[in-house]
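Note that one protein chain is taken out, while the other chains of the complex remain in position.
And then chain A:
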Amino acid sequence: MSNRIKSKLQEDKKLLSIYFTAGYPSLYDTVQIIQDLEKNGVDMIEIGLPFSDPLADGPTIQESSTHALKNGMTTELLFDQLKAIRKSVSIPLIIMGYFNPMLQYGVEAFCKKCHEIGIDGLIMPDLPLDVYQSDYEAIFKKYGLLNIFLITPQTSDQRIHQIDKASDGFIYMVSSASVTGSKSGFGQEQENYFERIAAMNLKNTQIVGFGIKDAETFKQATKTAKGAIIGSAFIKHLTANGITKIADFINKIR
């Protein structure tokens, strides 16, 4: 079977992807949130596996992670919650987390479990390209998981080509030099960056993340890119409104 991410990328539309932290606001909200996101037209979901020390995340995702861990979220529990997810959900699902919990679970065991559940890809920001290629690429491939790499405005062209070559699916394009949830709106600098990347004619399409929070930033980000990811803004919405009004949030984006 072809990977759901790849099929989704073939669709003739700009993709909206949503990140949320598993186990937040409440421990057992995970499945409900995923189902509601799909029902409201979201194209792809990043399920955040919470970590005690999320280096690349700003305060919003940090707090949701701390909260989720306090609620009792673990790797094993997340896999358990997701075990029947493919009976009700068909959009691509990605697990986003940090490398240490995956390492402790066992990289192969983790990938195998993802495959059994029907996870399509992984985003592990602190698993670097060279370590992935030398130690783990074969395992990811064996279980049909796409590893999604990040690029930033500071990433050199040479490095971008290297990442493009190593990627299969899409490249996660970090919109600006920042941790998650910290910039408000896009300026000329981002526009230039988006255009620079678009002009590189990469083999993989790009999906933009970091700093997307509403219809305007979604539109700006997807002018050249295939899609955009919203994380912190969605978590803030959950914090303020709980999980019953997910439609309100999504409908405001597009």
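Please note the rule applied: a residue touches a chain if its C-beta (ideal position, glycine included) is under 8 Å from a C-beta of that chain, and two chains touch if they have at least 3 such contacts; residues count from 1.
Please note the rule applied: contacts and distances are computed from a predicted model.
**Student:** Leaving aside the chains on screen, match the unshown one to its UniProt name from "Glycine/betaine ABC transporter permease", "Tryptophan synthase beta chain", "cytochrome-c oxidase" or "Acyl-CoA dehydrogenase".
**Tutor:** "Tryptophan synthase beta chain"
**Student:** Which of these, A:156, A:188, A:201 or A:244, touches the one chain of the complex that we don't see?
**Tutor:** That would be A:156, which touches the missing chain.
**Student:** Among A:3, A:35, A:71 or A:182, which residue is in touch with the absent chain?
**Tutor:** The missing chain is touched by A:182.
**Student:** Of A:27, A:56 or A:139, which one is in contact with the hidden chain?
**Tutor:** A:56
**Student:** Tell me which residue among A:127, A:197, A:212 or A:230 touches the hidden chain in the full complex.
**Tutor:** Of all options in A:127, A:197, A:212 or A:230, contact with the hidden chain holds for A:127.
**Student:** If the missing chain were put back, which residues of chain A would it touch?
**Tutor:** 51-53, 55-56, 58-59, 62, 66, 69, 74-76, 98-105, 125-128, 130-131, 149-152, 154-156, 159, 163, 174, 177-179, 182
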